[in-house]
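One protein chain omitted, others in place.
When the chains are written out, they are named A and B in that same order, and each has its own residue count from 1.
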Amino acid sequence: MDAVLESLPDVFKAFGYTVLLFLVSGVFSLIGGTILVAMRVGPISVLDKAAATYVTLVRNTPLLAVFFFFSFAAPKIGINFKWVDVHIGTFDFTSFFSTAVVSLTLYTSTFVCEALRSGVNAVPLGQAEAARAIGLPFTGVMSQVVLPQAFRASVPPVASALIALLKNTSVAAVFGVIEATAQMKVMTNNNADERWGIFIAFAIGYVVLVELVSLVAGTFERRWRIA
Amino acid sequence: MRFIRTKAMVAGLGLALSLAACGDAGSDTESVDVEVSEDASFDDGTRMKELADAGTINVGVKYDQPGLGFNETGSDMPTGFDVDIAKILVASLGIDPEDTSKVKYIETISDNREPFLQEGKVDLVLASYSITDERRQVVGQAGPYMVTGQQLLVPEDSDAAGPEDLQGKEVCSVTGSTSLDNAKAEGMKPVGFDTYSQCVDKVLDGTVEAMTTDGTILAGYAAQNEGQLKVVGDPFSEERIGVGYSKDSPEMCQWITDTLEQANEDGKWAEAFEANLGASGVETPDFPEMDACES
Partner (left out) sequence: MAAEVLFDAPGPKTVARHRIYTIVAVVALLVLVAYAVKRLYDAGQFEYALWEPFVTPNIMRAIGEAWLDTLTMAVLAVLGALVFGLVFGIGKLSDRKPVRWVSWLVVEFFRAVPVIMLMIFSFYAIFNSMSIEDGAYWSVVLSLTVYNGAVLAEVFRAGVNAVPRGQAEAAYAIGMRKSQVMNVILLPQAVKIMIPAIISQMVVALKDTSLILIVFGVGLTKILKSLPLSFNNIVPTTIVISGLYVITNLALTYLATRAQKRFVGEKEMLQVSNVAEPVSNVA
């Protein structure tokens, strides 16, 4: 554990990147997942099919490959994130951070989409029928009756997708972001005799983060539960 | 072109040869012809004698550094400067270095070279293995057979002339190499990638300002992307590339040193350099002065 204690600032900074990757990609994934699920349940069948194809393709592709596309293929067609050059304190948000956010978002959105869809499916059919019966239009049915209930029902699966995202931020280690896993690898390399201690220290870091997200999810679930 | 390619594959040399011919691959990896020593004789009780008698040897090399130690997908014979030097050493034992049933070229990465030597999994390591005092505590290192230094590879239109122009800027190298630590010490922000070619991609598309590692490796990529990339700056580190052997057999040092001196005298060393690294427009350097072996 000595190695970890000696470079505590580096360790905290690395976990800082992990948390930031999680938060930024998490927000974008919720937005992306909502757009995808709107396409899937909406009336335009082309959009439904496009979204379904996208979700199926991406869900079956390794996240690593998604990262490969955005790190190496996207720049070749002019999509790069060189214009991102923000520095806050000692944290750098450059193209590497952005590439990681985009890859994580595009990947996690599909899981959020499926989670939200399972929420929509969980709303009993009678609810929508009743809403229709009292004359609500599509938007009314969705916004007043179906979505509020679907939203509650999808808290656990969405939380599950977000926890997966939290762990998946570790893939950014392969693509130039010095987040917790990258830091752990560097330290594992440099301190051959302390590999167990280093592993356990970083593992505890992740366990704490996952428990935190679980705790928040649990609180929301209890608060929004329909009595 | 097609003919060359087929022939190269049949010959088991891999494809890089033909690709170099059309100019889009890394370095020319045509192998050096080495003569298998007919009259190899070593004193009884030496490791060389054991190896020569057994007729088999394990050599640790890199598989992912074109020009130094590189194995084509689908091939079982790596190529490169390190590999050619290894072949010269193997041949001097009277073992045919092209016969992969006798010589095993085992892939090593930065992290496992010392353990592999200590545990006898490999008899020799030629894997861009820098000689350092720390390493000499645990394994034997003979040489150097090449001296190189860390430089910068930048786009042709870049104004950067050295580390001083890239303070606080992102530069790319491969993870697990000392290059990243050196770059940090020079005030640059190192970004680690998996292979050098991924780094080159990042320099070409402008994501990072420069790539940094040993000058010999950079020169290869500069030649491959002529007109787009250039090598700049004085070396800001000195890497002395040597041959690793087990500390249990200190007698190997003298044999390695003598064999390499011999390879220099009969021109095989220069030939190996030109065949693997010279094609990239690098002048063949003088053979470095080798460290004396502790007796």
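Throughout what follows, contacts are C-beta pairs under 8 Å (C-beta built on N, C-alpha and C of every residue); 3 or more make two chains touch, one makes a residue touch a chain.
This is a predicted model, so every value here is computed, not measured.
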- Task: Sort through A:K13, A:R152 or A:K185 and give me the one touching the missing partner chain.
- Result: A:K185
- Query: Which is it among B:E72, B:D214 or B:E239 that touches the chain not included here?
  - Reply: B:E72
- Extract the touching residues of subunit A with respect to the undisplayed chain. 41, 43-47, 50, 56-57, 60-65, 68-69, 72-73, 76-78, 118, 120-121, 123, 125, 128-129, 132, 137-138, 141-142, 146, 156-157, 159-161, 163-164, 167-171, 173-174, 181, 184-185, 188-189, 192, 195-196, 199, 202-203, 206-207, 210-211, 213-214, 217-218
- Message: Across the whole complex, list the residues on subunit B that are touched by the chain not included here.
- Response: 9, 14-16, 19, 22, 24-26, 63-64, 66, 70-75, 106-109, 111-112, 115, 119, 121, 194-195, 197-198, 201
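The working rule: only the chains that are shown with their structure count from here on.
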- Whole-Å gap between the CA centroids of subunit A and subunit B: 41
- Query: Taking the complex as given, what residues does subunit B use to touch subunit A?
  - Reply: 110-111, 170, 172, 175-176, 189, 191-194, 198, 201, 205-207
- Message: Show me the residue ranges of subunit A that touch subunit B in the complex, using the header's touch definition.
- Response: 71-72, 75-76, 80-82, 92, 94-96, 174-176, 182, 185, 189
